[in-house]
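Presenting subunit A:
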Amino acid sequence: MIPIQRTIKYESDLDHAFREKIMSVQGCENIWSCIQCGQCSAACPLSIYMDYTPRKIIAMTREGFREEVLSSRTIWLCASCYACAAYCPQNVNITEIMYALKRYAIEEKKYPKNFPIPELAKAFFTYVKTHGRNAEFWVVFNVWRRVAVFKLLKMLPLGWKLLTRRRLPLRRDRIQNTRQLKTILSNLNGEA
Partner candidate 1 sequence: MEYFYYPGCSLKGTGASYEKSLLEVFALLGIPMKELPDWNCCGATSYMSIDEEVALAMAARNLAIAEENGRDVIAPCSACYMVLRKTQKYMKEYAHIRQSILNALKKAGLTYHGDRVRIRHPLDVLVNDVGIAEIRKRVQRSLNGVRVFPYYGCLIVRPKNGFDHATYPTSMDRLLEALGCEVIDHPLKTKCCGGSLTGTLEEVGMRLVYILLKEAKKRGSHAIATVCPLCQFNLDAYQEKVEKIYSESLGIPVMYFTQLLGYALGAEDSHLGLEQHIVPVQEVFEMVR
Partner candidate 2 sequence: MKSFEPKIIGLFCNWCTYLAADLAGVSRMQYAPNLRIVRVMCSGRIHPEHVLWAFENGADGVLIGGCHPGDCHYIEGNFKNLRRYLLLKRLLKQFGIDERRLRLEWISASEADKLRRVVDEFTETLRELGPFAQEAPLFQAAESPSPIQKSTLGMKEED
Partner candidate 3 sequence: MAKKKVGFYWCASCGGCEEAVVDLAEDLLAALEQIEIVFWPVAMDFKREDVEKMADGEIFATFINGAVRLSEQEEIVHLLRRKSQVIVAFGACSHMGGIPGLANGVQREQILDYYYHSGPTVETNGSVEPDPGITKKEHGFDLPEFYRHVRALDQVIDVDYYIPGCAPPPAIVKGALAQLLAEEPPPPGTVLASSHALCHECELNETKPAEGIRIKEFKRPHQVEKIDPNTCLLVQGLVCLGPVTRGGCGALCVKGRMPCTGCFGPLDGVQDFGAAALSFVASIIDSNDPHEIERILDEGIPDPLGTFYLYSLPKSLLFQKLLGRNGKKVAESRPRKEKVEA
């Protein structure tokens, strides 16, 4: 049997404060200017994989479809190439809006589980915060160790090639003045 679903949206289902929240983020101010022309979606190299096109994400954000937006795959598929922002005729910085939505999704633990993209972001974040620099090997290692260990095996041949071409240093590079970096990061407003 074909499952039938009601898709009507009631005002009480929506979070009209959501758009204000997003608009208050730096870079996301222009949400109101969107004329829903869809050029962002057409310019996006990844929109064809998204559950909602970027244009729809803007419309939904504006109308308070908070749950749908934060749990969508769209925001995680965004590769941050800024094509949408470059094309947008209304100077809506869609990429920054995607970033803001990603942050909220993480904050509210709405992102898809075992989805490697947010995991990569988090692994990267943790590593760099302590070392000051990224070590590509270790970050990737940490992601897949958590998401799907078997993937690591599949990566071995490429890893070996890179290693032999001196393109995959295994050392855990770090900056000298980590204390300074730590002081900076612990004194930001957002940090405790």
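Definition applied: a residue touches a chain if its C-beta (ideal position, glycine included) is under 8 Å from a C-beta of that chain, and two chains touch if they have at least 3 such contacts; residues count from 1.
With respect to how the candidates were assembled, all candidates are chains of the complex that A comes from, given by their letters.
Not measured: the values here are computed from a predicted model.
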**Report entry** Options 1, 2 or 3: the chain contacting subunit A in this complex
**Finding:** 1
Report task. Would you pull the subunit A residues touching candidate 1 in the complex into a rising list? Result -> 26-27, 43, 45-46, 49, 77, 79-83, 85-87, 93, 95, 99, 102-103, 106, 116-122, 124-125, 128-129, 132-137, 140, 143, 158, 161-162, 165-169, 173, 175-177, 180-181, 183-191
